[in-house]
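For reference, the structure I am asking about is given below.
Yeah, one chain of the complex is gone here, protein chain that is, but the others are all in their spots.
The chains carry the letters A, B and C, assigned in the order they are written, with residues numbered from 1 in each.
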Amino acid sequence: MWNVIKSVLAAFFGVQKESRRREDFTSGRVMPFIIAGVLMALVLVVLIAVVASLAAR
Amino acid sequence: MASHLPPKSTTQHSQPATAGVASQAHATPRGIKRWLLTTNHKEIGTLYLVLSLTMFFVGGLFAMVIRAELFQPGLQLVEPEFFNQMTTMHGLIMIFGAVMPAFVGLANWMVPLQVGAPDMALPRLNNFSFWLLPVAFTLLLSTFFMPGGAPNFGWTSYAPLSTTYSPPSTTFFIFSLHLAGISSILGAINIIATILNLRAPGMRLMDMPLFVWTWLITAFLLIAVMPILAGVITMMLLDINFGTSFFSAAGGGDPVLFQHLFWFFGHPEVYIMILPAFGIVSVIIPTFARKPLFGYASMVYATASIAILSFLVWAHHMFTVGLPLVAELFFMYSTMLIAVPTGVKVFNWVTTLFRGSITFEPPMLFALAFVVLFTIGGFSGLMLAISPADFQYHDTYFVVAHFHYVLVPGAVFAIMAGVYYWLPKWTGHYPNLRLGQWHFWLSVIGVNLTFFPMHFAGLAGMPRRIPDYALQFADFNMVTSLGAFMFGASQLLFVAVIVMCIRGGEKAPAKAWEGGEDLEWTVPSPAPLHTFETPPDFQPRQH
Amino acid sequence: MRMRLVRTAVGMALTGPFEVVLANGWNMPVGVTDLSRDIHTLHMVIFWICVVIGIVVFGAIFYSLFRYRRSRGAKASHFHEHTTVEVIWTVIPLLILVAMAIPATATLRDMYDASEADMDVLITGQQWRWRYEYRGEDVAFISSLATPREQIEGQAAKGEHYLREVDQPLVLPVDRKVRLLMTSDDVIHSWWVPDLGVKQDAMPGYINENWVRINEPGTYRGQCAELCGRDHAFMPVVVEAVEPEQFDSWLAERKAAAAEAAMGLDREWGLDELMERGEQVYGTICASCHQPDGGGSPPTFPALAGNQALMDDRERHIETVINGVSGAPMPAFRNTLDPVEIAAVITYERNAWGNETGDSVQPSAIAERIAD
């Protein structure tokens, strides 16, 4: 699970190590990555929204 | 439901044939019927590319009218109404008629060749997707001949100028966009299914060439946002013809709602037009630097990241419509974030060049110009992201300069790079390299003469979409117009190169470019009508 | 306040060396409000950041192209990954962006703080002119393009302020905080004066707020920035900033004039004077759509000359001008024009270009209808 999160974080960041990437794509399961990706996207939205509303106060 | 979901992407390697043959023994139709009825991905790809080139010249003609009128202050050639029709149709034709079909055409030709598939996953649907487009554009262009003329409210169609105050032909414009939208969605479905389902045995997702990767993500964006466009133009249709008040405060609606929906489509649409360009460039640069792409994995991840972020930034097109402060900040922050993965891509291309062994054939020239000039467009994009500054930039020629830098020396140069790169595979001949170089240099000079002065005109205060302007903008506009005529004229060379290449030229071997490593270079040049009827044996490269 | 001083200082430092090249109509104007200066500073900071990054990136590209071209005998190496480098060049832009976001947020907060204004001006966009209303002062007027048609069509030499001159500018006091309320009667317009650092869309049915506090007296010019139809290019904004005392006396004068105009309601107007006034109103307000010769531009804008329906139904004609046509481009002029102007223009339309009905419409009758 932690590995999935780390990989998705790397995807958001846009940088990934070749070896780690190989691991991700040998596990053969896509769903965990998609779910984690969607969740992280939501987290990102909430995060930016929180920062924005704090800044707007 | 879970068991009914489509199968997981990694379980779909080769399936031994149990029944059936690949092609029936029917005689292939000839002449015009061959093109009308074809289901072959190469023929359909050619059709898309020809349509795109035609539309490029139609949209280009409109641009020439615009630039001729703006050559000097005052109204000389056309009436303001017609000028507005020109700007609107120029945008629509170039986006939906030239750039998007060009990328779909390249995908049709190259995705099956690059993944080792016999054809697109759903060949008949593929032909349907294509033939919807000529129908759509016939409908769209026919609006010029209707009372009140063609749509004149800008390609963004902001209500209520595009509803209550629009010419009668707007209804036809909406229907033609519906057709183009259906075509895009079906085309995208086909491309996704091909990539996920028809890869050569042994080719994992992370072994795919970047062009395929970027198209996979682009196709996802298309399927996600074209329906939003369909929805919002349907609401326009209802406001115009059935008295609804979606975009009118009188009935409780809001004109800004239109813009939110439109840009929720429109921003991913921007990436739809640039991600495949990233893919093409990422394939060409390693070939001519004779060195593997630097940071392949990062490139893929950065593409995914840009795609996700593209759904969160739409209102940066609307900083001056009066968004609440929180929204303004949210969209400023998220937009600034998008610069990061985009930067990663540029850095990776540069590092790919570093310590390579570089040659400068026309595909490489266009790809290199792409990297430099797209980056300039990226810089102005970064400036536009700063919301307070955008209050001065918005709706000026600075914005026009920005998006033309990412679309012309961006998307269009990438398409041209792709055409030069793959012409040997399509025709079996090398394009005339000398003419190609002429085409390149004239285009590069023309494009910069056209669009660079627009930055200054915009900063000095010239709004976009005006047929006449104050005297202090005269010099910038004259240079821009001259550059535009030069760029326009030099595209005739492009046509000449293509025609000559089809008719003959130096014979190209299967591996036409020394550094080309992808699967398409394993089939003969020109590629026979049917390729990979037997799936190739794919050996993953060490990335 | 200190933040602002710092920002201004940074701005000046950045502009300094390139003053000659970037000033004089090649760059965004510094402007005459604190906000426009802040915006200009942000613009220059981000511009120089881009220049520096550009030099590095383009330098690296051209170095590689030159140094590693094959004709010079370069042999390709085969490295294709370096995570540390990749992380570094991801983190550095991220930090630069955060550093940019902080001053941008501060400026944006200033822009959004329209509270405690000394006065309100309601700005209404109409195809294709601006209406200014000094709220609470009973002063309102329409400001439209003053450049003669001959200049646009090239039959006369173009003046210095070609397309950026109006019949009546918006007059504002310096050193007072003025809240600008923007709305529109028809399509979206956008009120823009670069020197004031204000560009705000005018949305029909909604109101956007912005504000200015002008530091220097002067004439500041801009124009509509959002495509609003045929004459979008011919919709300038001119603001005349004057000393507060001068402004007060100007306002008092306008109020007196408005009161005088209201007097006109009490008396009977003759056909000739209505026609004369009507021709003037028609020229500035109606002619842009219905054309100076009343020919209109069908199908969107119907012809008035020789329009039998118009001549037959006087009531409907009055109704149309007062309340507009819902679902069509014809706006309601109830709040835009005063009763004298409405009466005059209807009278004019019913008698000009061979529409010889002989009708005259009295201002008092219009005032009553509007009051209902």
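In this text, a contact is a pair of C-beta atoms (placed from the backbone, for glycine too) under 8 Å apart; a residue touches a chain by one contact, two chains touch by 3 or more.
Criterion: contacts and distances are computed from a predicted model.
Engineer: Could you check which of "cytochrome-c oxidase", "Multisubunit sodium/proton antiporter, MrpC subunit", "ABC transporter ATP-binding protein" or "NADH-quinone oxidoreductase subunit M" matches the UniProt name for the chain that's left out?
Structural biologist: Cross-referencing UniProt, the chain left out corresponds to "cytochrome-c oxidase".
Engineer: With touch as defined up top, name the shown chains that contact the chain not shown.
Structural biologist: B, C
Engineer: Check the options B:Gly74, B:Gly322, B:Gly377 or B:Gly483 and report the residue that touches the missing chain.
Structural biologist: In the complete complex, the chain left out is touched by residue B:Gly322.
Engineer: Have a look at B:Ala224, B:Ala289 or B:Ile338 and name the one touching the chain we're not showing.
Structural biologist: Spelled out, the listed residue whose C-beta touches the missing chain is B:Ala224.
Engineer: Using the touch definition up top, pick the residue from B:Leu261, B:Val300, B:Cys501 or B:Ala527 that touches the left-out chain.
Structural biologist: Reading the full complex, the residue touching the unseen chain is B:Leu261.
Engineer: Considering the whole complex, not just the chains shown, which residues of chain B touch the missing one?
Structural biologist: Looking at chain B, the ones touching the missing chain are residues 1, 4-7, 12, 14-24, 26, 28-29, 34, 36-40, 117-119, 121-125, 127-128, 131-132, 134-136, 138-139, 146, 168-169, 171-172, 175-176, 178-179, 182, 185, 188-190, 192-194, 196-198, 223-228, 230-232, 234-235, 238, 241-246, 249-254, 257, 260-261, 264, 322, 324-326, 530, 532-535.
Engineer: Mind pulling the chain C residues that touch the left-out chain?
Structural biologist: 181, 183, 205-209, 326
One rule holds in what follows: only the chains that are shown with their structure count from here on.
Engineer: Centre to centre, by mean C-alpha position, how many angstrom separate chain B and chain C?
Structural biologist: So the centre of chain B lies 34 Å away from the centre of chain C.
Engineer: Report the inter-chain centroid distance for chain A and chain C in whole angstrom, where each centroid is the mean of the CA atoms.
Structural biologist: Result: the chain centres lie 44 Å from each other.
Engineer: Report the inter-centroid distance (CA atoms only) between chain A and chain B in whole Å.
Structural biologist: That pair's centroid distance is 27 Å.
Engineer: I need the residues of chain A touching at least two other chains; which ones are they?
Structural biologist: Chain A, residues with two or more chain partners: 13-15, 17-18, 55-56.
Engineer: Note the residues in chain B that touch 2 or more other chains, in rising order.
Structural biologist: Residues 295-298, 325, 329, 333, 337, 340, 344, 543.
Engineer: Could you list, by residue number, the parts of chain B that touch chain A in their complex?
Structural biologist: Residues in contact with chain A: 8-11, 204-206, 295-298, 301-302, 304-305, 308, 311-312, 325-327, 329-330, 333-334, 337, 340-341, 344, 543.
Engineer: Using the touch definition up top, name the residues of chain B that touch chain C in the complex.
Structural biologist: My answer: residues 73-76, 80-81, 84, 147-148, 152-154, 158, 160-161, 164-165, 167-168, 243, 248-250, 254-256, 289-298, 320-322, 325, 328-329, 332-333, 336-337, 339-340, 343-344, 346-348, 350-360, 368, 371-372, 375-376, 379-380, 382-383, 386-389, 391-392, 394-396, 456, 459-461, 463-472, 543.
Engineer: In their complex, what parts of chain C are in touch with chain B?
Structural biologist: For this pair, the touching residues of chain C are 25-29, 38-39, 42-43, 46-47, 49-50, 53-54, 57-58, 60-61, 64-65, 68-71, 74-82, 85-86, 89-90, 93-94, 97, 100-101, 104-105, 107-109, 111-112, 127, 151-154, 158, 160-164, 182, 186-188, 190, 192, 194, 197-201, 203-206, 208-209, 222-234, 297-300, 326-329.
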